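So the structure is just underneath, and the comments pick up after that.
Here the complex is missing one protein chain, while the rest keep their positions.
We just call them A and B in the order they show up, numbering each chain from 1.
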Amino acid sequence: MSDQMHQAAANKGKKMLPVGHYRGLGAWTIVFFIFLYLPIVVLVFYSFNANRMVMNWGGFGIDWYLKAFQNDDIQKAVWNSLIVATAATIFSTAIATIGALVLARGGNFRGKTVSLGLITLPLMVPEIVTAVAVLIFFSAIGMNWGLGNVIIAHITFCIPFAFMPIRARLEGMDTSMEQAARDLYASEWETFRYVTVPLLMPGIVAGAMLAFVISMDDFIITLMVGGAGSTTLPVYIYSMIRRGLTPEINAVCTVLLFVSIAIVTAYWVVSKKSQTDTVH
Amino acid sequence: MKHLLTTLAAAAAMLTLGAANADGELFIYNWTEYTPPELIAKFEKESGIKVSVDTYDSNETLLAKLQAGATGYDIVVPSQNFVPIMINEGLIQKVGVHKLPNFKNLAERWAYPEWDPKQEYSGPWQWGTTSFSFNSELYSGKGSSLKEFFEPSDEVMGRLSVFQTPDEVVSLANIYLGIPFCSEDAKQMKKIQDMLVKQKEFVVAYNSETMSDLLASGEAMMTNHWSGYSRLGRLTGAPIVYAYPKEGVVGWYDSMVVPTSAKNVENAKKFMNFMMDPVNMAMLTENQGYGDAVKGTAAYYSDELKTAPEINPPSDLKVFFAPTCSPRAQSLIDKVWTKVMQ
Partner (left out) sequence: MSDWLPKSAAGKRWLGLAPSYFVIGIFMLVPMIIMGVFSFLEPNPYGGVKPVGSFAAYVKIFFEYDLEDQLVFNPGYINIIFRSFQLSFGATLLCLVFGFPVAYYITLQPENRRNFYIYLVTIPFWTNLLIRTFAWIIILGRGGVIETPLLATGIIEKSLRMMYTDGAIAIGLTYSYLPLMVLPIYASLEKLDFRLLEAASDLYANRFEVMTKVVIPLCKPGIIAGCLLVFIPCLGAFIAPNLLGGGKKLMLGSLVQFQFASARNWPFGAALSMLLLSAVVIVLIFYARAAKNRAAMEGSA
């Protein structure tokens, strides 16, 4: 049997896929999510560890949850983390969105490359250097806003992480929709609000998500620039090494995980409802 | 409306916490879980001072942060070899610890230490030792010499864990080879370097985070360890033995000091005095499981702590406290470490 015939016979046996679809994509994605969630399952499982070791199983217990719920310091650290990450996400995504719009839509102008370099600068410097440099700067100008210092630093280094996906989204996107809206006498603001932003949404969502997780996980910069009263969860966790981490951290992370899942589910339900409401 | 205004004012106050200078506050900066909440609660109740605790991960971070001009902390807790640096650099201030009423409770061995000879700056926190631990079910040796750690037998091949940062490893090597701490002699340091490079063949990981876990799982059969942390590992049921080698071990002593930029110095002194009361210090030691420097605390210990081998070393044990190294000595240590990590 020649190769061609072989090929044809093989094709006949399979169901034809629509254009753009590829065999094995779904399976690959399943493997991907197993890879992503396997450590999370382990992490949640070990939050029920009865002994104080994070990596050796000593029987089932919920003591670490009880301990975490009584630990004011760790709760304060979680709140600080959430406040900082939320503020940093909102501001950095907003700043990155308009920046990306100008750079992708503003045509070629003097200073474009420099602007691009400036926006991605926080990405290119090792964290410890940013941390020390920003702290020196804050002390030099006498800025001592406690958690405010941390928020400002986080907004700064989250900008490139929010910016990159938004710019990638904008690149190569044509302006015909906006043009059409303008032709229909929509004001500049209306065009922006009702045409450009919805078109950009997947980029904005991706950028905001990245900014949020980057901010939630940051340790070195927070440790250095934070003033009194600004210990965040990562700083709390890394500072435990003198006595060793305990499954209490797993318990706290598990609670955070389920809170995030709850938020997503709530959002999911609400957006589905509003979708069915608007469909006639 | 009034309620909203108070909430807003409180929020604004939160943001400017660092700038606030209320009389009733105390900002402590320490390792995580190194300041027991029940102790803080007791102090708050007795003194009416509101205490806030923030955390850092290492002496080095603390120093770098104070050097870069961080402010807002009233008490920080560095180890002994960082105290003279902070004094020299003008980062901490004299608070006359020796004049505090409870100073009389300090054990003779720890009063007027070499790193603060007039006891102007520092009040006691905890002290402990650095040595190595082994899994007694896997390892056949007794841990009676540092040779077992630095020049291990073949059974340890690929099952040895060493600390991630140079200072304590090099100090232990100094003790083993009989080389003075902070040596400025390049030839002596070369000897240490050669030994550490050879030791590396046996090393599975350089690690300062998960020593007890490594021993319990058997991934390592021997690891660098701190006394109190080793005890916590043993208390979970793992066969972990903390070694007391005949050459001696490295000691460390953490103490409270007051940064120059502190705003609540009087409250800091009150807290230092509070901590030198045996009842309170015993609470700290019971919680931490290291050692303390205050007389009469043992009466308040639990039976387990009174007999824990990690906290109660043999009476003939030699404990060496590393001094502050000169810049030249420090740069040699860094050079050695960078070479070992090639």
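The definition used in the following text is that contacts are C-beta pairs under 8 Å (C-beta built on N, C-alpha and C of every residue); 3 or more make two chains touch, one makes a residue touch a chain.
What you see is a predicted model, and the numbers here were worked out from it, not measured in a lab.
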Which of these touches the unseen chain: A:Gln70, A:Thr175 or A:Ser260? A:Ser260
State which residues belonging to chain A touch the missing partner chain. 19-22, 25-26, 28-29, 32-33, 35-40, 42-43, 46, 54-55, 94-96, 98-99, 101-103, 106-107, 109, 113, 115, 117-130, 132-134, 136-137, 152-153, 155-157, 159-161, 164-169, 171-173, 187-190, 199, 202-203, 205-207, 209-210, 212-213, 216-217, 219-220, 233-234, 237-238, 245, 249-250, 253-254, 256-257, 260-261, 264, 268, 271-272, 275
Across the whole complex, list the residues on chain B that are touched by the chain not included here. 58, 60-61, 63-64, 67-68, 85, 88-89, 158, 164-167, 186-187, 190, 200, 203-207, 209-210, 213, 217-219, 326-327, 330-331, 334-335, 337-339, 341-342
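Assume only the chains that are shown with their structure count from here on.
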Centroid distance [mean C-alpha coordinates] between chain B and chain A, Å: 36
Inside the complex, what are the residues of chain B that reach chain A? 14-19, 27, 29, 31-34, 37, 52-57, 61, 64-65, 68-73, 208-213, 216-217, 226, 228-229, 232-233, 235-238, 288
Which bits of chain A are touching chain B when the two form their complex? 51-56, 58, 71-73, 132, 135-136, 138-140, 144-148, 223-224, 226-231, 235-245
